[in-house]
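So the structure is just underneath, and the comments pick up after that.
This part shows subunit A:
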Amino acid sequence: MSRVPRSFRLLEELEKGEKGMGPESCSYGLADSDDITMTNWNGTILGPPHSNHENRIYSVAIECGEEYPDQPPQIKFVSKINLPCVDQITGEVKKNQFHTLREWKRSYTMETLLLDLRKEMALPTNKKLPQPTEGSNF
Partner candidate 1 sequence: MSAYEEEHNISNEDNSRRELRAQIHELYQENGQSNTLLQLLSQLIPESMQEEWLQGKEEGCPEYFIDSLPRVAKNKLKTGDSCSICCCDYMDDQYPLVVELPHCNHRFDLECVAVWLSKSKTCPLCRDDVLSHKPSVDVSKAEIEEDWGMYG
Partner candidate 2 sequence: MASLPKRIIKETERLVSDPVPGITAQPHEDNLRYFQVTIEGPQQSPYESGVFELELFLPDDYPMEAPKVRFLTKIYHPNIDRLGRICLDVLKTNWSPALQIRTVLLSIQALLASPNPNDPLANDVAEDWIKNEEAAIEKAREWTRLYAKPK
């Protein structure tokens, strides 16, 4: 398999996100539709059912650096959330405490990341964690 360069990979992801071809439980798009470098993205994750996250919509900010997708993007929660892998002051997802970032593969996408975060919320150890007031931000 040849290596798809960063920009064409991001365009693919953008098109998938724009056309709504992905799952309904998450969404993502460019933060600035004029940004030719396609660095900053906004995403949302719909809280998984049967958890304290149910019916909540979490906003995240994703930064795809120069080395994406060889290196994972940086991702940070805008909406307040209580999860072990999320820094409780900045909202940042801590790379070393979240397997998808720690063991990042080139084939992973922003969608992988959002869906895996949603799974993280639904883990037996995480789903009943007390959560901040809905609608509050970091």
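Selection rule, in plain terms: all candidates are chains of the complex that A comes from, given by their letters.
Throughout what follows, a residue touches a chain if its C-beta (ideal position, glycine included) is under 8 Å from a C-beta of that chain, and two chains touch if they have at least 3 such contacts; residues count from 1.
For clarity, every value in this text was computed on a predicted model and none was experimentally measured.
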Candidate from 1 or 2 that touches subunit A, complex-wide: 2
Candidate 2-touching residues of subunit A, taken from the complex the two chains share: 1-5, 7-8, 11, 14, 33-34, 36, 38
